[in-house]
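Take a look at the structure set out below.
Only a single protein chain was left out; the remaining protein chains are all shown in position.
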Amino acid sequence: MNFSYKNILENAYHEIQQKDNDGKIATYIPELAHVAPSKFGAHMTCLDGTSLGIGDHIEKFSIQSIAKVLSLTLAYKLVGETLWERVDVEPSGTKFDSLLLLETYKGVPRNPFINSGAIVICDILISQLDNAKEAFLHFVRDLSDLPNLTYSDKIADSEKRTGFRNVALCNFIKSLGNIKNDPDDVLDFYFDMCSLEMTCQQLSHTFMFLANDGCKVSDGKPIITVNKSKRINALMLTCGFYDESGEFAFRVGLPGKSGVGGGIVALYPDNYTIAVWSPLLNEHGNSCKAMKLLEEVTTHSEMSIF
Amino acid sequence: MNFSYKNILENAYHEIQQKDNDGKIATYIPELAHVAPSKFGAHMTCLDGTSLGIGDHIEKFSIQSIAKVLSLTLAYKLVGETLWERVDVEPSGTKFDSLLLLETYKGVPRNPFINSGAIVICDILISQLDNAKEAFLHFVRDLSDLPNLTYSDKIADSEKRTGFRNVALCNFIKSLGNIKNDPDDVLDFYFDMCSLEMTCQQLSHTFMFLANDGCKVSDGKPIITVNKSKRINALMLTCGFYDESGEFAFRVGLPGKSGVGGGIVALYPDNYTIAVWSPLLNEHGNSCKAMKLLEEVTTHSEMSIF
Amino acid sequence: MNFSYKNILENAYHEIQQKDNDGKIATYIPELAHVAPSKFGAHMTCLDGTSLGIGDHIEKFSIQSIAKVLSLTLAYKLVGETLWERVDVEPSGTKFDSLLLLETYKGVPRNPFINSGAIVICDILISQLDNAKEAFLHFVRDLSDLPNLTYSDKIADSEKRTGFRNVALCNFIKSLGNIKNDPDDVLDFYFDMCSLEMTCQQLSHTFMFLANDGCKVSDGKPIITVNKSKRINALMLTCGFYDESGEFAFRVGLPGKSGVGGGIVALYPDNYTIAVWSPLLNEHGNSCKAMKLLEEVTTHSEMSIF
Partner (left out) sequence: MNFSYKNILENAYHEIQQKDNDGKIATYIPELAHVAPSKFGAHMTCLDGTSLGIGDHIEKFSIQSIAKVLSLTLAYKLVGETLWERVDVEPSGTKFDSLLLLETYKGVPRNPFINSGAIVICDILISQLDNAKEAFLHFVRDLSDLPNLTYSDKIADSEKRTGFRNVALCNFIKSLGNIKNDPDDVLDFYFDMCSLEMTCQQLSHTFMFLANDGCKVSDGKPIITVNKSKRINALMLTCGFYDESGEFAFRVGLPGKSGVGGGIVALYPDNYTIAVWSPLLNEHGNSCKAMKLLEEVTTHSEMSIF
């Protein structure tokens, strides 16, 4: 099986590599604008131990919103199903930073992967933990087996200077009663959380617990229950790609999550995880090449959850 | 495996049967209001040939919107990927009969399973076929192996007299340019299409082709390609339950489709289909007991696509 | 005073006449598209008996939505303040045919001058009168002193064939419970009501009762009370120009009403009425030249209600 995956991955990579570059680099976080648009890498980690990489797969990039899956995992682990009183599990149907639905749903974000939802998750973690920033970093270091992982001050500071939309979101939710802590503290954590950097290889490795019924593969340690793990996967499938989640499920057919740094991680439960990176984004804020590569891989392998 | 499914299904059925009846019968279609609220049945059909039924599983009910999966299948088969120029593949994020998003997206419904989308699918079928009503009936008769299946005039007439919201939707889309035929003709077909009646057993049997890579199980006949079959399943998962699609994916974890008659069909690719019926609906228009039963089945069997 | 009005009107007319023609003729009612775009006329009728006309002021045009002021007047006269349980008195803030706010406000249109509101007014008239069409025509014949005025079948039929948006609006309100009669009957009356044709002179004459505390000027006959007359004027000021009502109040400073036929009628209480016609519309559906002319007249005369 892995031999064929290798072929499929390489063929898809080279085919897409040759095509014209569509999309635009995210510029609303100034620091992200410095990345070379031609970067393109992918890495697949299989439950049987196989690990396949291609292109810029061992170069770090800003994982941005992909980290929201990890902060959700920690919060879900800590507070259980009561979490869903603070944030819903429905696709938003609209732009990723929309304020429309917040007004309709009285401050309860539609899901934990749009910005408003991830901000509420940060608020929950601050309430639950003595030092949420440290605790979350520690949690991700453990998941990733990267003991030296740190927040990127450069990225975080860049976003803190320009993230007016997120400041608006957080204060709006506060005004609607669904932020319990000081909005400045919540935003400070949120921007740090989004500043993590990983390579495709590391990212693929980090997400293996979700392909493995909630247990780390490297040491077998249980992170969350099977049931919670399945539910996080379901959420990634229905809500992982902003208002393009339906399209991703339709074309790729795997649970996944994108970030405006150009990364996408996707996973096939009980089989593999795959992380892809190319910084050029489509109008929905998702990486063009990464989506295309994943579509090719699942189409040619005929291996999707559907 | 099937022995354990039998136990799981029966245990779940009896447990839920004893509970209080939540929900309300759909009353906006007067004819549906005559159904006994206590009806409750389920039927599971497995690829290995096993067939398991319980409760009112051989009593006919109005499948309503569940038929939208079948009309989509026929239209997708006929026009291929150009279909998606007329209707999108995204969850709507809002109430099932919302006009809001139609205005935003210039007449292109968010997906083929909300009313507006299904109306556009009817319009496409009318353009493609000499006699869409007859051709669609013929198509469903073949899929279901029910040569005598007919539209229910009683149900269709009842909705024709009261379906002002659907008249509004169809004319609104026409005004936005995405209905090509006479709105009255499109609505006439739409109301007939939604009037089909089946038992849980028949419904479960009819949907087997989507669990079997696009081929009928009874005679092996290919209905649609593997790829299209997977994509329809993806659509059911992200959009099959109106603005509760995320919740269904989260709790049940299977592609499925509900109807306001109280039916739900769900399927586990390469394994089985299951049809459940109980007419009491929650505020989102989905059957309370049917959703609960499906949650129990996938939780206890630990068999979901995630 | 009237001498100076004459100068002001003529100067403004000639100045605007020479300018480039902006705007577009309404094409969504096919019959309206046949009008020559260069048509331009204005007529002012003063309480002291003076009557001033210029340009195409004695040529008939389709008054369209301007008739909504007259149907409101009749309904208000018949049912009094209970009218406002069925339609509100607030500017809509959005496009003239928007469905958004109807959903928010449960079928109660924001005001009687947007299409949805005028449709509800037609429904009220049908409930109140044996033959609403005849009765309304009789009412307008009396107001206008035009005993031979009739509906234009050509215009009405043209709109009946293409007015899908209005069919949608009426059925949508019906589904929300705020239409009591058959939607087809309501629409039939609505399209006829909008098909009336008058010259600028006739239109200016017809609206004099609103500048004269609710009494006809030609024969002194009371049509509505002073209080109701003032309130209709207030409604014209806040809601008479779709989502450009604020702009009209700001630039012109008079109560008025526009129609997509290119007509505008405005009035200065206790002083005069003025009707202007030029078929080229701006993006809000209001006549460009008519608005400009009215702005010039009130600016140079320094006579506005503010």
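Note that the chains are named A, B and C in the order they appear, and that numbering of residues resets to 1 at the start of each chain.
The criterion applied here is as follows: contacts are C-beta pairs under 8 Å (C-beta built on N, C-alpha and C of every residue); 3 or more make two chains touch, one makes a residue touch a chain.
No experiment lies behind these values; they were computed from the predicted model shown.
S.K.: Just to confirm, in the complete assembly, which displayed chains does the hidden chain contact?
M.R.: Touch partners of the hidden chain, whole complex considered, are A, C.
S.K.: Among the options C:47, C:101 or C:176, which residue touches the chain absent from this view?
M.R.: Residue touching the absent chain, from the options given: C:101.
S.K.: Looking beyond the chains shown, say which of C:74, C:235 or C:260 touches the absent one.
M.R.: C:235
S.K.: Looking at the full complex, which residue from C:80, C:93, C:177 or C:222 touches the chain that isn't shown here?
M.R.: C:93
S.K.: Can you name the residues of chain A that touch the chain not displayed here?
M.R.: Touch with the absent chain occurs at residues 98-100, 103, 164-165, 167-172, 174-175, 183.
S.K.: Can you list where chain C touches the absent chain?
M.R.: These residues of chain C touch the chain that is not shown: 88-94, 101, 110-111, 226-227, 229-231, 233-235, 237-239, 243-247, 249-251, 253, 255, 269, 299, 302, 304-306.
Basically, only the chains that are shown with their structure count from here on.
S.K.: Viewed as a graph of touching chains, is the assembly arranged as a line, ring, star, complete set, or other?
M.R.: Graph shape, chains as nodes and touching pairs as edges: a line.
S.K.: What rotation angle takes the CA atoms of chain A onto those of chain B? Round to the nearest 5 degrees.
M.R.: My answer is 180 degrees for the C-alpha fit.
S.K.: Taking each chain's centre as the mean of its C-alpha atoms, which one lies nearest the mean of all protein C-alpha atoms here?
M.R.: Smallest centre-to-centre distance to the global C-alpha mean: chain B.
S.K.: Hey, how far is the Cα centre of chain B from the one of chain C, in Å?
M.R.: 47
S.K.: Centroid from C-alpha atoms only, then distance chain A to chain B, rounded to Å. What do you get?
M.R.: Chain centres of chain A and chain B, defined by C-alpha means, are spaced 32 Å apart.
S.K.: If you average the CA atoms of chain A and of chain C, how many Å lie between those two points?
M.R.: Centre-to-centre distance between chain A and chain C: 55 Å.
S.K.: Among the residues of chain B, which are close enough to touch at least two other chains?
M.R.: none
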